[in-house]
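Note that one protein chain of the assembly has been removed; the remaining protein chains are unaltered in position.
The letters A, B, C, D and E name the chains in turn, as written, and every chain counts its residues from 1.
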Amino acid sequence: MTDDTDETRRARAKRTLAEYHGPFGEQVIARLADVAPDFADQLVDYAFGDVYSRPGLDRRAREIATLAGLAALGNAEPQLKWHIRGALNIGITRTEVIEILSQMAIYGGFPAGVRALMAAKEVFDEIDEFATELARQDDA
Amino acid sequence: MTDDTDETRRARAKRTLAEYHGPFGEQVIARLADVAPDFADQLVDYAFGDVYSRPGLDRRAREIATLAGLAALGNAEPQLKWHIRGALNIGITRTEVIEILSQMAIYGGFPAGVRALMAAKEVFDEIDEFATELARQDDA
Amino acid sequence: MTDDTDETRRARAKRTLAEYHGPFGEQVIARLADVAPDFADQLVDYAFGDVYSRPGLDRRAREIATLAGLAALGNAEPQLKWHIRGALNIGITRTEVIEILSQMAIYGGFPAGVRALMAAKEVFDEIDEFATELARQDDA
Amino acid sequence: MTDDTDETRRARAKRTLAEYHGPFGEQVIARLADVAPDFADQLVDYAFGDVYSRPGLDRRAREIATLAGLAALGNAEPQLKWHIRGALNIGITRTEVIEILSQMAIYGGFPAGVRALMAAKEVFDEIDEFATELARQDDA
Amino acid sequence: MTDDTDETRRARAKRTLAEYHGPFGEQVIARLADVAPDFADQLVDYAFGDVYSRPGLDRRAREIATLAGLAALGNAEPQLKWHIRGALNIGITRTEVIEILSQMAIYGGFPAGVRALMAAKEVFDEIDEFATELARQDDA
Partner (left out) sequence: MTDDTDETRRARAKRTLAEYHGPFGEQVIARLADVAPDFADQLVDYAFGDVYSRPGLDRRAREIATLAGLAALGNAEPQLKWHIRGALNIGITRTEVIEILSQMAIYGGFPAGVRALMAAKEVFDEIDEFATELARQDDA
């Protein structure tokens, strides 16, 4: 297939990353690239070029699955917070995020569920503070 | 609230269990009840009476989350197989199951993803064999 | 059973929570309730209304089991610290806490054991500092 | 200290192993020793010579902690089954075993709790079958 | 880069897979491809085309790392057994395999270490039985 070169895979990866995570996507990857640039590229190409961009599962379902998986694991707080932002970004509601994370207490244990919800609270608070700050600047 | 007695919670739990897992729901619980009957009741009441029956997240989303969480954990094969059946039961397709489990390799590691997919294959094969058996009996 | 309504389950849950964790119990739950109030209630009702309040295992045994489980998991530091306080609260000694956590290095690995003991040290230090502070105020 | 030589540590380890696990202790270790004899010795010396034989925590508490830790981990079935036998051996009741394992569902997740209880059922059944078989031989 | 197309990545992946796992490599992948063919390709391309084939770490070091990681995880027995074969295949000795797995008991817990060593024993026994069988056929 002519168009299935690495460059295309790269472009698809970057487009899909942006689609899910907006400007925050590249920022997070940049920090990783600082220590392991090749790995950062490979991760983006694999996750977003090969997996998230596949047909067969809609975007909402993919992001629900990721929130659930990260919450169940119970030890991936930075990644969970990043994906909570991503979930809100693609239209999953705060209530839905809370329901997904709460449900994972059944599978990963209540402590994992509690930690996931606390991470959600941090993300919600950060977003609200940012919005408040923006509004204050607009008023000035 | 008058109707929020334990009996109603019980009824809601049993109805929701059946909704997700059909006749297999009670069968699995019966085996657990053989060794720990109170725990079996508490599990069903909590998971299906308190969590799965809540508004705020649709049934499809709840089952996707559970498949993802169990696959990411990577050590819950019997429960994963049970929920793969449940997912198919409520209308999630085989392709979607495969996409969800494959995606979890990103978060729980490739070995966890591979084991989840192998569990899915076993469930699909069991269902196909059962269907073939039924068809043979119909022909006879 | 007339008295087995949700309200009674709730009351039993709150009484048992207080029994194990004293005033700290409600404080921790309040923070969780800030983001997920229904889940916070369900967690307390399940853990303390259904499980910890059951006959068949004494309170000391239940708290030993919890310290051990959390230490073995190795990723539940906030919950472990909360339960170390709970354990001391119901009469388990500091030496016993250290022995339980040390033993878990066998099962969850030495890093998990070390992290659990470091968490215990933080709790002991917090308690000692609080006691010192109280004594200073009494002297004044 | 004159008596704290490796030989004494070894003897203490073997005595403590037998105290907890009876004749099954050496059998399990023998299988491990078949592939990694030095590791088998080191494991017994560490676990039973250094840890289980320490003062500061009673035998009942140590075995409760171990059942809980293994159940919470959720992936250590052979070791959990071995320790369920050990727990019964030192006087912990079947009801207590069930309560401990059920409680761990809170911390390690319900699937881990269910798998632990199923492992307990297997051990109970094995013991009962063995007793039935013995009784049959006595009758003959 | 002209030669960095997907086809070349594919070829590099297949060559590296064969280098580490010999004929067993393709066999294992074939079973996975039966349920999830795209994922099977992506896994091979990522693991062997992107990672194992990179410069910067020698083959012996890569395989030691993999044995250690899988043993520490403690729930990836099929993958661990596959990589024990791979390790022997590239010249790591049985003694070295045993030392690596034993050492992981420090980090993943003794039960994980024991299970890893039992998996090694199964692989060694399978290889020995196969060799005995071959010798018998040669004699005939």
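Simple rule for what comes next: contacts are C-beta pairs under 8 Å (C-beta built on N, C-alpha and C of every residue); 3 or more make two chains touch, one makes a residue touch a chain.
Since this is a predicted model, take the numbers as computed values, not measurements.
Every visible chain touched by the undisplayed chain in the complete complex is listed here: A, B, C, D, E.
Interface note for the absent chain: among E:18, E:33 or E:51, the touching residue is E:51.
Across the entire complex, the residue among A:73, A:87 or A:106 in touch with the chain not shown is A:73. One chain of the complex is left out; on subunit A, the residues touching it are 31-32, 34-36, 38-39, 42-43, 47, 70, 73, 75-76, 78-79. Summarising the interface, subunit B meets the missing chain with residues 72, 105-112.
Listed for subunit D, the residues touching the missing chain in the whole complex are 4-6, 9, 38, 42, 46, 50-51, 54.
Here is the rule we go by: only the chains that are shown with their structure count from here on.
Located most centrally within the structure is B, per distance between chain CA means and the overall CA mean.
Subunit A and subunit C have centres, each the mean of its CA atoms, that are 32 Å apart.
Computed centre separation for the pair subunit A/subunit D is 42 angstrom, with centres defined by C-alpha atoms. Counting partners per residue, subunit B has 38, 42, 46-47, 51, 54, 70, 73, 75-76, 79, 98, 102 as the residues that reach two or more other chains.
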